[in-house]
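Of the protein chains in this complex, all but one are displayed in their positions.
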Amino acid sequence: MAQGFKVRDPSLAGEGRMQIEWAERHMPVLMRLRSEMRGERPLRGVRVAACLHVTKETAVLVETLREWGAEVYLAPSNPLSTQDEVAAALAEAGIGVFAWRGMTPEEYNWALTTVAGREPDIVIDDGADLHVLLHEEMRSVGERVWGGTEETTTGVIRLRALEREGRLLYPVIAVNDALTKFMFDNRYGTGQSTVDGVLRATNILIAGKTVVVAGYGWVGRGIAARFRGMGARVVVTEVDPIRALEAAMDGFSVATMDEAASVGDVFITATGNINVIDSRHMEKMKDGAILANAGHFNVEINVKALEEMSVSKRRVRRYLDEYTLPDGRRLYLIGEGRLVNLVAAEGHPSEVMDMSFSNQALAVLKIARERGRLEKRVHRVERSQDEKVASLKLETMGIRIDRLTEEQRLYLQKWK
Amino acid sequence: MAQGFKVRDPSLAGEGRMQIEWAERHMPVLMRLRSEMRGERPLRGVRVAACLHVTKETAVLVETLREWGAEVYLAPSNPLSTQDEVAAALAEAGIGVFAWRGMTPEEYNWALTTVAGREPDIVIDDGADLHVLLHEEMRSVGERVWGGTEETTTGVIRLRALEREGRLLYPVIAVNDALTKFMFDNRYGTGQSTVDGVLRATNILIAGKTVVVAGYGWVGRGIAARFRGMGARVVVTEVDPIRALEAAMDGFSVATMDEAASVGDVFITATGNINVIDSRHMEKMKDGAILANAGHFNVEINVKALEEMSVSKRRVRRYLDEYTLPDGRRLYLIGEGRLVNLVAAEGHPSEVMDMSFSNQALAVLKIARERGRLEKRVHRVERSQDEKVASLKLETMGIRIDRLTEEQRLYLQKWK
Amino acid sequence: MAQGFKVRDPSLAGEGRMQIEWAERHMPVLMRLRSEMRGERPLRGVRVAACLHVTKETAVLVETLREWGAEVYLAPSNPLSTQDEVAAALAEAGIGVFAWRGMTPEEYNWALTTVAGREPDIVIDDGADLHVLLHEEMRSVGERVWGGTEETTTGVIRLRALEREGRLLYPVIAVNDALTKFMFDNRYGTGQSTVDGVLRATNILIAGKTVVVAGYGWVGRGIAARFRGMGARVVVTEVDPIRALEAAMDGFSVATMDEAASVGDVFITATGNINVIDSRHMEKMKDGAILANAGHFNVEINVKALEEMSVSKRRVRRYLDEYTLPDGRRLYLIGEGRLVNLVAAEGHPSEVMDMSFSNQALAVLKIARERGRLEKRVHRVERSQDEKVASLKLETMGIRIDRLTEEQRLYLQKWK
Partner (left out) sequence: MAQGFKVRDPSLAGEGRMQIEWAERHMPVLMRLRSEMRGERPLRGVRVAACLHVTKETAVLVETLREWGAEVYLAPSNPLSTQDEVAAALAEAGIGVFAWRGMTPEEYNWALTTVAGREPDIVIDDGADLHVLLHEEMRSVGERVWGGTEETTTGVIRLRALEREGRLLYPVIAVNDALTKFMFDNRYGTGQSTVDGVLRATNILIAGKTVVVAGYGWVGRGIAARFRGMGARVVVTEVDPIRALEAAMDGFSVATMDEAASVGDVFITATGNINVIDSRHMEKMKDGAILANAGHFNVEINVKALEEMSVSKRRVRRYLDEYTLPDGRRLYLIGEGRLVNLVAAEGHPSEVMDMSFSNQALAVLKIARERGRLEKRVHRVERSQDEKVASLKLETMGIRIDRLTEEQRLYLQKWK
């Protein structure tokens, strides 16, 4: 199978392989699924194009698909996130990978076009760039695609827009909406990795600090819980009164950002909105305050305003910039306001991607099995798939749970 | 207005009034709504029949409706739960209350029939007994009802069944489904009052004990969090793998009830199902194990099996029965397996009922205002009502929250 | 043995016996010690006089001593704390008990004099009233006493004063200072029972409340941890900077009482000092604030000042008084400022007294065994006794722990 590939340095393959093996150990659900269906080869001859962050966890997913018989092509979903050693290992293993860290926009587009040009039967995407390409410039390829999956909220929103306009060319399974994805990666994954990112970037003692968390959605909840767990006093800000009330009942202080600005030692945004920390807040902050973003994009902190307010700026630690304001106060911004857990830590632990990518793998299988029978719309992940992933996860953790007795099943039917 | 009433002892009114005043202090949202609309009298001349537990919190609700101009009739929703002193105070204040603790079934039915016989315009119910009466025996009255509300899950299920069969005579607002009700009373209210009930019934030291919580829904979550907060090691049992995984990620031990049976010191059921603790579990329990139910009915613990297994039984503390098994082990059952927080403690704190009953009051207002314009079906509480209740609650707690800026509002629109 | 007794109502013995049996179940260490040495009867013929709260847990202690062969006389350590049904059961069982609830000061003194008049060999005390009697009015009896024990901090301070003055007539073991007493009963016992007392007295929802805890000693730590565990935001006040810093590092807010006064919903004192909540604080408190004392005496809250500031006062719930201030604000005081966990709840759970009273029993044994060989001073509990109690407690909880290997023992010796 001469699939071709393009990576930075093939000689990194050994190191990449070791990382992939470490990920495999912490992705037991996906590995279980892999081995259960290895003999069957349910994707024999299927061409899969994937547009995903080229990380060790993605490697475990695409190698699973390949062991199931698929021919896999991989482009990065972000020009900056590729781990070159993992790409090298995948190339060595026969995956058609076209990715290196620090691609230019042109190179990034070339990679997408290249994998789309392989005329995939199934398309996995993270952000919907590849789906959009197949609905616009490469529509003729898109028309022959059996179906696709989408990993992110943003991507699902874009695909739902296509659906509403009646332009969706193939069915898409919104893996993002699986309970075993969003309830777990946001709360437990981002919660932990945000603490991790703040520690690596600053090495401050969290105990005794006042940490302000903007937003009490799944991400904010995870972050608030973990910083409390490390000994911080946590102040939550919200715009939604129901979530704000929940935060208060969970024992957190709740305040406006204007109130919180003057008491916080560390500020973390997790709202999905713009300028949540704005110049008027920064004007009130204590000398030495640390700012980080754990939301969706680097828009939550108004970095532009901070730049303009400052009389000088310098990098004081890797990932940490010091801004000096005219009155002498200094504010510290982690990772230029980009996602703190990706920039300063290692993103989601493999265990979290295990559930997410098991859902991906099962969604791909479903598309292959039900080829031609799925409606051309955005599909939710079925409850049964979610339960399967959760059950396997529990099993690999050595946890057994109860089953309903027949009597109980009847009682519930009667009652509900 | 000669409404009539029937209570146990009118001379208890003074004591009842004091209790109502204590509840008023801890129901600031409802009191705020009461005073905001007192001048307007939006229910002038409206007849309201309510079937609710006759407690101090219910008193605050029905007196609010009366201050808004309504003529209010009150029957109990349970023959055992009436606080006679509160009933006396309500009677003295001119509410048409027909309730005393320990009614016979006949007396209970008489009370429902009596309030239904007042030909209400609006009907508030807790369990749907009054709604069902108005759809069956007293159908001619029911046909003239403008609309109703329902407080409980069970009641909503019964009403949805009527709706599906096309037999619903009037619109019903499912107050039970308000976020500001079920997300708060189950987790925070039942969580706390279950700890309270166990303490009052047993006075055991919780620190160092192993507490087994069956079910990790909202109720189970609240209970698990609170017992952990008191120093227990908590083991969660579940039948739903997704919830089980959540419990594990929240740091709890997760096991089957068969495994947990032999390690637990205290067992609390919160599943909504039958025989969750059954004879085979009781056979494995340690000498001295304590059993309590915080689920919906007294079916979660198989009390009948326990009775049959035991060679003797005696009451060792108020609300606590000791069962001696043939092998000499003794198991302790709180409150005969009925709801531990109602039997051995005081049920939901007023603060929790504040939100629930504010939703009731707003739902009644809506029915009155939109008389004739609401479809004859089961309606959800609108998001705006939920937000209003949450916002008032925050305000009365002295908490202020952020508002979206115009820029942020536009950003969200664009993005979502 | 015609020892004589005097109790309120001997017919309550059956009820008292049931309570004692419940205590026995939750005092497994003391019961284990009882049965281990029952055959040996190590106190055969020894006369023991005890001055202790006449509760079900005390009953387990004195009956243990009796089963070991002692002749036991019991007077109350507080005229208000006697459980009459327990006293009745003890009388029936042959303990020389002289106690009833609500003794006058004269009756209380009579009871002390009576048990002292039995010419005890060993004296157990809680507060040192009996010890002082034996050092002053009944000095001739005191001179023949083999030794004594003391349960409380206050008592130990009084005895150390006697020691310093060279007036101590017999050796005293300060059971109060056992690690397995003060580290456990203050933190875990008082922590839990204070939450319990506040709930029984008020039934407020703790989640979302701001609870101010004055003092961060063992008691304050326990209270702060437990209220946080129930969902409160906790503010700690302290005069000791090291403890204050610890509270801050443990994630609590730390403030002066002047600052905390205006934000607290509930205030709990645990300092061992006077007027910790004084009129100037009460002047700042929110309408509805609740005050409780969990410290040593009813001096921590300046109740006299509160009385004087108020225009009216009434009892709104059992154990709860409402004070109305001239500006209309109402403050609520639990149990007249006396110990909230004793007044409104049931004091320490039996599990906590288990360790305390096992130390008492072992101290009595030690005095009997080393009769005449102990110096006439205040003795600390030996580390080995503390370890024995802790080991037995772990064993009865089903917990096994590691032992040092020979290699490890040598390593530690070398290293330390």
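Structural remarks
Each chain gets a letter, A, B and C, in the order it is written, and its residues are counted from 1.
Everything that follows uses one rule, which is that contacts are C-beta pairs under 8 Å (C-beta built on N, C-alpha and C of every residue); 3 or more make two chains touch, one makes a residue touch a chain.
These numbers come from a predicted model, not from an experiment.
Although one chain is omitted from the display, it touches the following shown chains in the full assembly: A, B, C. Touch with the chain omitted from the figure is made, among B:Gly69, B:Gly208 or B:Gly288, by B:Gly208. When the whole complex is considered, the residue among A:Arg34, A:Arg47, A:Arg66 or A:Arg200 that touches the unshown chain is A:Arg200.
Across C:Pro105, C:Gly166, C:Pro241 or C:Pro326, the single residue that touches the chain missing here is C:Pro241. Across C:Pro79, C:Gly94 or C:Gly272, the single residue that touches the chain missing here is C:Gly272.
Along chain C, the points of touch with the absent chain fall at residues 154, 157, 179-180, 183-184, 187-188, 237-242, 244-246, 248-249, 254-257, 259, 272-276, 299, 386-387, 390-391, 393-394, 397, 399-405, 407-408, 411-412, 415-416.
In the full complex, chain B contacts the hidden chain through residues 207-208, 228, 231-233, 245, 248-253.
Considering the complete assembly, chain A touches the hidden chain via residues 18-19, 21-22, 25-26, 188-189, 191-192, 195-196, 199-200, 203-208, 225-226, 228-231, 288, 314, 316-317, 330, 345-346, 349-352, 397-398.
Here is the rule we go by: only the chains that are shown with their structure count from here on.
Averaging Cα coordinates per chain places chain A and chain B 39 Å apart. Here the CA centre of chain B is 38 Å from the CA centre of chain C. Shared contact sites, meaning residues of chain B that touch two or more other chains, fall at 188, 397.
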